[in-house]
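The complex appears here minus one protein chain, its other protein chains still in place.
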Amino acid sequence: MDNTFFKKFAPKEPKFFPILNDIAAVIVSASELMIEFATHGNADNAEEYYTQIKTEERRGDTLHNQIFQELNNTFITPFDREDIHHLATQMDDVTDYINSAAKKVFLYNPKEMPEGAVELARLIKAGADTIQQAIRSLGDLKKSRKAIFEHCTELHRIENQADDIYETFLIELFETQKDGVELIKQKEIMQELEKATDTAESVGKTIKTIIVKYT
Amino acid sequence: MDNTFFKKFAPKEPKFFPILNDIAAVIVSASELMIEFATHGNADNAEEYYTQIKTEERRGDTLHNQIFQELNNTFITPFDREDIHHLATQMDDVTDYINSAAKKVFLYNPKEMPEGAVELARLIKAGADTIQQAIRSLGDLKKSRKAIFEHCTELHRIENQADDIYETFLIELFETQKDGVELIKQKEIMQELEKATDTAESVGKTIKTIIVKYT
Partner (left out) sequence: MDNTFFKKFAPKEPKFFPILNDIAAVIVSASELMIEFATHGNADNAEEYYTQIKTEERRGDTLHNQIFQELNNTFITPFDREDIHHLATQMDDVTDYINSAAKKVFLYNPKEMPEGAVELARLIKAGADTIQQAIRSLGDLKKSRKAIFEHCTELHRIENQADDIYETFLIELFETQKDGVELIKQKEIMQELEKATDTAESVGKTIKTIIVKYT
């Protein structure tokens, strides 16, 4: 008996939360690798670090595809679908920006790691941890509402700190770096790191929107 | 008696139009400040101008959040909701680009303001005025349909003018500016200004779409 139809519409245990948790874990791993890379990276080991981070980025892609498949096979309202998809996409974007930063360090081979790269990488890691906690709490919205809001505020605070570091970096870079090529290298690497914290904040905003809608 | 339920679904006077008007007013103020900054800006007063523009940008953010709250608390169809949200977001983006331009003048501290920055700032102001008129007219769609279409055409015309200025600027910059660092500074500042006029045109397109749908 072909029960595809019933399978498709039968209420299922939603598999979204485990996958969202896995995506959060990927951001954490990628950010940890980025701290290592920013701290110890040089021309000799850059490809090795980049390859490790790229592996995380691909894991993230696979998980993002899984969420997408799962959403298409589960009977939920289009608005829930849209929200979960949007959240997963933004979380994946954080890893993508970490990966872009790592890729640029490898491809551009700057004379030195940009001043402040380690600090930004640490803030990304702090954001990744916060996202992970918020996602874990999403499973029990009623109970964790307040805690989740605090995580979102924390992501905003982290982004502000990252902004300050990035701005200080830019002012100094444009004042002191007279070599245009080196300036481009350093600026673009830091830009990707800053975008990672930016996107982590956006994850917080999306979570907040979801909470407001459903509680 | 807890009448939250009734409150939420009772027809309300929509508060969207006053907020959209306020967002339009913020774009006008920010663009006026940008004209001042492009005309009189220098290393000494850059932070002061930037701070003033940033204040407008934050006002815009607050208003954008208000629209969002209002949309979540009002019983309207998802498609209307989406359109109004999209419009408010794009309007807010115009202010964001003005703010980014101002921020880059402050952070990068170029040797001189880019040739054409004042002209672009004036076009942004012209666009802001046009958006303001179009938003005011949205309150009475039937009567103002033709006028609103003209405002949208005007936004398109302004964008074309901005494009010409930006292209002339780029050709000259790449021909004459041999200092890579200074070239990056000037190019990026002008790029943000050009994106502001671009986004003002997108606001026009969104307004047009809304009119076509609802009249």
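For reference, chains read A and B in written order, and residue numbers begin at 1 within each chain.
By definition in this document, contacts are C-beta pairs under 8 Å (C-beta built on N, C-alpha and C of every residue); 3 or more make two chains touch, one makes a residue touch a chain.
Computed from a predicted model, the values in this text were never measured in an experiment.
Peer 1: Any idea which of B:A43, B:A147 or B:I171 touches the chain not displayed?
Peer 2: Residue touching the chain left out of view: B:I171.
Peer 1: So which of B:V26, B:A101, B:L138 or B:I184 would be touching the chain we can't see?
Peer 2: B:I184
Peer 1: Considering the entire assembly, which residues of subunit B contact the chain that has been omitted?
Peer 2: Residue positions of subunit B that touch the missing chain: 79, 167, 170-171, 174-175, 177-178, 180-181, 183-184, 187, 212-213.
Peer 1: For subunit A, enumerate the residues touching the unshown chain of the complex.
Peer 2: 68, 72, 78, 107-109, 179-181, 183-185
We adopt the following convention: only the chains that are shown with their structure count from here on.
Peer 1: Take the average of all CA coordinates in subunit A, do the same for subunit B, and state the distance between these two points in whole angstrom.
Peer 2: One centre to the other, that is 28 Å.
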